[in-house]
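Just below is one structure, and these are the notes that go with it.
Shown here: the complex without one of its protein chains, the others still in place.
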Amino acid sequence: MDSPYAIEMLHITKRFPGIIANDDITLQLKKGEIHALLGENGAGKSTLMSVLFGLYQAEEGVIKKDGKEVQIKDPNDANDLGIGMVHQHFKLVECFSVLDNIILGVEPNKAGFLQKKEAREKVLALSEKYGLAVDPDAIVENITVGMQQRTEILKMLYRDNEILIFDEPTAVLTPQEIDELMQIMKNLAKEGKSILFISHKLAEIMAVADRCTVLRKGKYIGTVETKDTTVEQLSAMMVGRNVNFHVEKKPCTPGDVILEVENMTVASKVHKNDAVKNVSFKVRGGEIVCIAGIDGNGQTELVYGLSGLEPLKSGKLTLCGKDMTHASIRKRSTSGMSHIPEDRHKHGLVLDYSLEYNMILQRYFEESFTGRVGFLKRHSIRDYADKLIDQYDVRSGQGAITTARSMSGGNQQKAIIAREIDKDPDLLIAVQPTRGLDVGAIEYIHKQLVAQRDAGKAVLLVSLELDEVMDVPDRILVMYEGEIVGELDPRTTTQEELGLYMAGAKRDEVKA
Amino acid sequence: MKKLLKNNAVQALIASLICIVLGLLIGYIVLLFINPVGAGGAILAVVKNFWNYSRAALQIKNFGNTLVKTAPLLMCALSVLFAYKVGLFNIGAAGQYVIGTCASLYAALAWGWGWLPCLLLAILAGGLYGALVGLLKAFCNVNEVISGIMLNWIGLYATNMLLANVKESTSPYTLHLKSAAPQAMLPGGGMDKLLGDNANVTIAVPLSILIAVLILILLDKTRLGYELKATGNNKNAAKYAGMAERQNIILTLVIAGALAALGGAFLYLTDFEQWSVTQSSVPGMGFNGIAAAFLGGLNPIGTIFASYFIQHITVGGAYVDKTMYSSQISDLISAIIVYLCGFVLFIKYAINQGLVKTEEKKKNRDNAKGGEK
Partner (left out) sequence: MKKILALVLALCMVFALAACGQSAAPAANTASHKVAMITDYGDITDQSFNQTTYEACKAFCEGKGVDFTYFKPASDSDEDRVSMIEKAIDEGYNVIVMPGYAFAPAIAATAPKYADVTFIALDVSEFDLTSAGLETLPANLFSAVYQEELCGYMAGYAAVKLGYTKLGFLGGMAVPAVVRYGYGFVQGADAAAAEIGADVTVKYAYGNQFYGDADITAAMDTWYADGTEVVFACGGGIFTSAGEAAAKVGAKVIGVDVDQAATIDGLYGEGMTVTSAMKGLAATVNTELTAVLEGKFEGGKVANLGLVSNVPEENYVQLAGSTQFGEGFTAEDYAALVADMFSGKITVSNDTEISAADNAKTITVVDLGNIK
């Protein structure tokens, strides 16, 4: 029996306590096609892929390879079937060379001695065949993100994988690198590889995929040919309603300078160079300023420096006219700085605390929550948490006493936003506030940011998403290798121009 | 029933009980391999502890003896638990216990202090000793397990050196408190009368239970507890929220150290045991505290019972019939049971997994039934 399908997942159902992550989902990947898997966060994409990789066992449904039913009990089975995956976060050994990373786990050897020569030849042949430019002897930590991704792809090809899964591969790339990746994917498909492309970026799917399967809330919505559909149609399938992509906002009326940064330098934790180099800018009340840039160009450290998580190496920081250069985190917070952190699990929440305890994380020491002898005021805490839950529509299983860990990502983020905004700050720093959230939640958060701006607050948004960078702010500052290389007006600039700044191909001498 | 099973406290209790049964079972199997005839009797002897005595007076007296040792174990367990809640593994409890012993005994025997100042000095010394670990962790990023283990040994030898000044001239033991420093003996406070005139049962027993309750309140109801637990659960978030991380780490270890040190004073400020200045291993009390903390489900109240149980088993080991099993075997059996007590978290996890599975099965069944209709 010669099946047209490389892999078929038929009627897959996988349940977790309280939810059905995959409910009767069917996904058929044709040989030599690029097939997109589209869905919001929490739609069940990751679960489905985990089932395919043998990390979870489905309760119902079958998986077929080339028309024959197969059992995938663990990742080794998946490997044996020729299924390979490029993860969103690369799984590379940073201090190894590209070649060593590619052969890791399948090292060719004779009596335990490595035979790197054969491996090198095979890698070079593969990289030429598919147009994957890499330097096999470069050390991974020194090469660009794009090349790291190509290394990951070569890893799959080196193992002769026929079915390649790309999990949100464009999130970390510059627009130019994204174009290159698209070309590589097309080459791979042409050579007979079958590609599964997981994404929630509609434009990319339209550009590269042949067909697209859409999931929503664990359910199978449908599979469409991309040439017969539109972005609007796909998006409606994904979220179940029409979404307003554009952020509605009134013209900006900047007021007094709230945040002033002068010649700020922050050391890097991972390398010897400074992560933030001599940066100066101002944020005024009533405007949203966005720091744009590719991940890892110093945005994280810039925010650490602003919030006090890392000390400044040099420079000066002024908040509402008060010098905050050496102030503690607590002092900055009580002086009017709110911070929606980049990583809500690392910084934003104490996951094993209840929602109510998380709601007071920045204010627990205030008189309204702590009595004179140091006992917490339980009732005030509960009332306050209930108020925020109600006001910001934070949904959870058991209300205020729900453990933060058990909440969905979007609601966790809402809780953080509620907490930070309710502090009534003068300056709101929001770092990737919509990362990993579905379209509905993104819309809500953007509205909140704009509302803060309209209330005369200063908003500093740090974002990696081009759409967000173009839509939300009033001014864009582009960071590249720790420096601000350009100031752009979102109303007049284009994504292409922004991309050139972000990639370091273009720079102005700006004094913002 | 299901709902009850999902309750965290109930789960912890069940997990602890399963651990105990498993420990007894494995101990029994080991005994079967060594000498099948006496296995049942031996396990029974361990579990019976003071019930092994036929006379009621001796039973009560030996129950008292088990309580005497429960108080210090409870303090060590609280020390481990408290640090654990703040995300620190205080393996140094063993050394802090030794330092508490050292401070209280030295003050009692060399300076003739009364029991209350001796206890306070133990708290101070243990707090300072814990602070050492905290300072190393906070300012030099030295893992508390490494520095804790090293300080255990330093504490042991320092104690041996110091207490050698107050030992009996013809033996390696410190002077008898009863004759050399009666003013430093902990008062019975009625406990001694209650337990068959066992003068070693002192206010240490109710005090340690009271401290367990205080720890519970501190952790659950106060701002300090809120901060410390936040630091323990997610130190990055704690830092982000402006909590003074270093200060909290040091404060935690100061409290943990004081707790364990108080345990040492609780045992040695009685006439129960003399410190031997030639001992070359750190007393197991601090390490058993780890097992007691986990067996107690990391809850101060649960730890009270867990500490008693572990002490009960440890003492019970001595009653195994020595004609069938050598003394090492009885130590081994106690150790197996105590060791299994550390598996509470694992068992709890297993219970949860089991619940999920049965629920799914039930759902599947319901679905199938629905389909038939």
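Just so it is clear, A and B label the chains in written order, and each chain counts residues from 1 on its own.
In this text, a contact is a pair of C-beta atoms (placed from the backbone, for glycine too) under 8 Å apart; a residue touches a chain by one contact, two chains touch by 3 or more.
The structure displayed is predicted, hence computed values, not measured ones.
Judged over the whole assembly, touch between the missing chain and the shown ones holds for B. Within the set B:222, B:236, B:276 or B:352, the residue that contacts the chain not displayed is B:276. Only one residue in the set B:65, B:79 or B:299 touches the chain that does not appear here, and it is B:65.
Residue B:327 is the one among B:8, B:327 or B:358 that touches the chain missing from this view.
Listed for subunit B, the residues touching the missing chain in the whole complex are 52-55, 58, 62, 65, 68, 164, 168, 170-173, 176, 179, 200, 271-274, 276, 278-280, 314-315, 317-319, 321-323, 326-328, 330.
As a convention for this text, only the chains that are shown with their structure count from here on.
Centre to centre, using the average C-alpha position, subunit A and subunit B are separated by 45 Å. The part of subunit B that touches subunit A in the complex is made up of residues 221-224, 226-227, 229-230, 233-234, 236-243, 356, 359-360, 363-364.
Per the touch definition, subunit A reaches subunit B in the complex via residues 15, 17, 59, 307-309, 328-333, 339, 341, 346-353, 357, 361-362, 364-365, 369-370, 374-376, 378.
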